[in-house]
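Certain chains of the assembly are absent from this excerpt, and the rest are unmoved.
First chain written, first letter: the chains are A and B, and each begins at residue 1.
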């Protein structure tokens, strides 16, 4: 549970089991795992803003807990240099029903992608490195949640 | 006041953070960027396209017109790309 920023990998099963065990009425655990896509790159380096990152993730989590009836939520984001295929991020939530769990997990990712201070730099096979551009679709995905209206659940 | 730079902004400016003491006429984040621009070519280059720059004031998302009075930490960075 909670929010963590770390260099080390994480144990998805342990995190999901912890969420599922929070309360006898947890009926649905939804998780998102983000991986380093490997085509054409040899490494992905994640920089972040220590101090603000944790606050931003806590704020995003608190907003999700306020919007949906969740029994718990976990956000873990790695920093440092990662190999292709490595896990970057885990977002997972526990709820009574699947509608709330799916929505909240997607919300957490959409907000994390646009509000948490992380920056990705890719190292290509020829050794050159470039900062990943922000995607316009991430902004529009986050904007979907702005009205405060939940989608059909 | 502490100013932090991240990602390519940090690389172009050459430092991750610095303590600055702008004159009193520098009242907002926008003023701060204009003032930094005038200091050296590397700042002018880094802040060439202001539309690509995001701001946090004391570790909270903010805008260019955010006031600097009482602020301890301003962070300038490109749009975030985590997740």
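The working rule: contacts are C-beta pairs under 8 Å (C-beta built on N, C-alpha and C of every residue); 3 or more make two chains touch, one makes a residue touch a chain.
Computed from a prediction, not measured in an experiment: that's the story for all the values here.
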Subunit formula of the full entry, expressed with the displayed chain labels: A x2, B x2
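In this section, only the chains that are shown with their structure count from here on.
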Chain A and chain B: spacing of chain centres that average the CA atoms, whole Å: 26
Residue ranges of chain A touching chain B (in the complex, touch as defined): 34, 46-49, 51-52, 55, 77, 88-89, 109, 112-121, 131-135, 138
Chain B residues within the chain A interface of the complex: 4, 6-8, 10, 56, 59-61, 75, 77-83
